[in-house]
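Below is one structure, written out as structure tokens, with a few remarks after it.
The other protein chains are all here in position, but one chain of the complex has been omitted.
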Amino acid sequence: MERMITVFLASVLTHNIALTYILGMCPLIAISKNLKTAKGMGISVIAVITITGAINWPIYKFLKNSGAETISLLVFIITIAATVQLLEMLLDKFIPSLYNAFGIFLPLITVNCAVLAVSLFFVSRTFTFLETVAFSFGSGVGWALAIVLIAAIREKLALTGKVPSGLEGAGIVMVIAGVISLAFTGFGGIVNF
Amino acid sequence: MKEQFKMIQFVVILGIVAAGILIGSQGYTMDLITENQEYTLKSTILNAFEIDFTEATVLDVYEKSVRKEVKDDTVLYYSEDGTVGFEINGKGLWGPIDGFMTLEPDLVTIKAIQIIYNEETPGLGGVIAEQWYLNKFKGKKFSPAIAIIKSADMSSETEIDSISGATMTSNAFELMLNENYQNQKEVLNQ
Partner (left out) sequence: MKKKLIRLRYTKWYQLLSRGIFKDHPIYAMALGICSALAVTNRIENAIGMGVGVTLVLMASSATTSMIRKYIPGRVRMVTYMVLISTFVIAFQLFLQAFFFDLSKQLGAYTGLIITNCIVMGRAEAFAVKNPVNFSMIDAFANGIGYTITLLVLSFVREILAFGTLLGHSVVPEGWVNWTVMAMAPGAFFVMALYIWVMRTAAKLDQEAA
């Protein structure tokens, strides 16, 4: 249990998938315009990463035992696409209000590099199943944290400042992300895998 | 119905073609890849034993000079002069650290350390993989453990300088080396 908490905290603070490993940037830039949609995206991502991480672990074990590791990449991306599709269908059926709120975000998660990266990382770090679950959940939370922070700052910035036109959109997100990631390096060493 | 059939037909053909390309690429590259991995491991081991070799002669020299033994589930490597080597691994700050360490026949003095893999910050923690830093470990003894500290005493048998600005990696590295040594000590002394 303690190990899981350590892995979880490490993936949120010191090994943050967005701010330390710079993954999942495309949606981070596109969806951080306002806080509400950012929160929605964050929660969807947490759900998808956790589920796909947990599913891909036994799949990878199976592939490894059958000597078919080379295609693990292909299988991972299929699992992710399938999970997103399934999630969409479930939400549409059981919680349609949430489904409508998420709108276009759900399918976009398939190409969020962070999701695939989590699966690739647990392979190279040889985590156990429980560690992988904690790591996936933590990475999702870490990513959600990043997008929410950036969205909050962007909203505030839109009200109180004028962004130079060349920096609008992607540019200012990079600056904000840079400052936050610099702050996060202060967590370094507090907790580690 | 026809539409569905077309879709399935398409996906199946796509799958077969994709699989074909993959199997083809794998077949073509598999041997080369295993060769590369073997080459990297063996040249690292030879470096750790401080045995000279050239790119072309790695495999031959390794065959002649290094003997592999399996004791109690651990793999040990011996060279002709009694030097013993084994793989070492541990957790660094950013990811796993894999390496290889050789000990003099007295089983206490370090001959050489080579780092095979690490994810530390290049230029900071990554220095543990740089030859000039690894050279500092030569001749140090595990009596009973080595210490990687700031302003180490060069003449001391157990102290090595830590990397400035990379305290965490240095600590992790110290822990890893001592732990690996402790684990191997029993098997070595048999």
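Think of it as A and B in the order they're written, each chain with its own count starting at 1.
The rule we apply is simple: contacts are C-beta pairs under 8 Å (C-beta built on N, C-alpha and C of every residue); 3 or more make two chains touch, one makes a residue touch a chain.
Note that the structure is a prediction, hence the values are computed from the model and not measured.
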Of A:L74, A:L130 or A:V191, the residue in touch with the unshown chain: A:L74
Absent-chain contact - pick from A:L9, A:L23 or A:A144: A:L23
Residues from subunit B at the interface with the omitted partner, ascending: 3, 6-7, 10-11, 14-15, 18, 21-22, 25-26, 28-29, 32-33, 36-37, 40, 117, 121-124, 165
Contact footprint on subunit A, counting only the chain that is left out: 19-26, 29-30, 70-71, 73-74, 77-78, 81, 110-113, 115-117, 120-121, 124, 164-172, 174-175, 177-179, 181-182, 185
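Methods note: only the chains that are shown with their structure count from here on.
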Contact set on subunit A toward subunit B in their complex: 15, 70-71, 74, 124-126, 188-189, 192-193
Touching residues on subunit B, where the partner in the complex is subunit A: 18, 22, 26, 91, 93-96, 167-168
